[in-house]
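Everything below concerns the one structure shown next.
The other protein chains are all here in position, but one chain of the complex has been omitted.
Right after this comes chain A.
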Amino acid sequence: MRLANSLWTEWKIALRFLLDNRMQTLLITFGIAVGSAVIVFITALITGLQANVVERTLGTQAHIRILPPDEVNRILPSDDDSWSLVLESPRAQRLRSIINWQDIRDVLDQDAQILAVSPVISGPAIARRGVARASVALLGIDPPRYQRIIPLANDLIAGRFVVGAGNAVIGKELARDLGLGIGDKLRLDAGEGREAVVDVAGIFELGVRELDARYVYLDLKQAQTLLDLPGGITVIDTTVAEIFEADRIARRLARLTGLRAESWMETNGQLLNALSSQSMTTEMIRVFVGISVAFGIASVLAVSVVQRTREIGILRAMGSPRGQILRVFLLQGGLLGLLGSACGGGVGWGLVQVFNLFGPRLFEIPVDPTLVPLAMLVATITGVLAAAMPARRAARYDPAVAIRYV
């Protein structure tokens, strides 16, 4: 109660000092506002951009792919007291099924960190229509499960998402290359005389040229027959809730299943590298803008302390304790930070909205509702810290000297 009541005086003096120096207050508030607007805008922009890039990347691939281990040569160990020279040629990796994949699928279904599990069989084939040929990747899928990994139905531009019973769904580029439309026949040749003719039931566009030109979706059974892996699958696709935990989860799954587990982070190393450099750049911009804002506040208050030397002296003479003077200037720093960042946060938020409405419209920047309040909190704390030095100086004034300061 006593503290709250005595703080009343500090608030009153701090506010009056700020209002009394209207021009100074206005200018520094403007400076802080510009700084906070830059921080808010750039944070929202980069966060939005990164989320967008990650979302686009992960929109067309599984977070973790579980694959059968590579086939390797086993080399017999030599006797203890002898040396052997080995000339080894690496094994050709034939298409192999994951053994006991149904069990693994069921185990993964129970895993709390994994959102969706989809067994897939994939292998190479040649697609033919008349004399036109294209090399394709056959993907045999279980549609309901696969949809939860890649919501392909959303990317359909023609026809329906139906596989099985002689139906296939193909990419837009492949359809163009082979001149295919809905209902047209497509001959698939997986080699060694295994051929099938399927109807094109749907055409999708994932937006990745490579995938749109090569993917041919079938049901599991037909793909297994074509690829000569009856009852087998070659990969288990999964998605996880925490995408940036994918690496860790993949390592765990590898230990759990004894299979190979590849996370998206591993296969998109360059992208992640770019993202983290970007984050670092943003962080540097934020820190340096923050520092210059802090110096701005500190210098304005330092000037104010000198200007108010006599008034500080008279306050001390009237019995104002050092702590009270200290708090008056700390409060001013905090108030400047709060006021400036409130304006700047609003402007930054507005800039994001302008960008979303009138910008290049490549992607939407969502603004985290905590961003502006957080920026304000940080700016307020920065203001208080920046005020520390001038405030200490004010509190240390010798009243007898300060009163006679001209």
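Operating definition for what follows: a residue touches a chain if its C-beta (ideal position, glycine included) is under 8 Å from a C-beta of that chain, and two chains touch if they have at least 3 such contacts; residues count from 1.
By definition in this document, contacts and distances are computed from a predicted model.
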item: Protein name as given in UniProt for the chain not displayed, "Heme chaperone HemW", "ABC-type antimicrobial peptide transport system, ATPase component", "DNA-binding transcriptional regulator YhcF, GntR family" or "PTS sugar transporter subunit IIC"; value: "ABC-type antimicrobial peptide transport system, ATPase component"
item: Contact partner of the left-out chain, one of A:76, A:318 or A:357; value: A:318
item: Touching the absent chain when the full complex is considered, from A:260, A:310 or A:392; value: A:310
item: Residue ranges of chain A at the interface with the undisplayed chain; value: 4-9, 12-13, 16-17, 19-20, 310-311, 313-322, 324, 398-400, 403
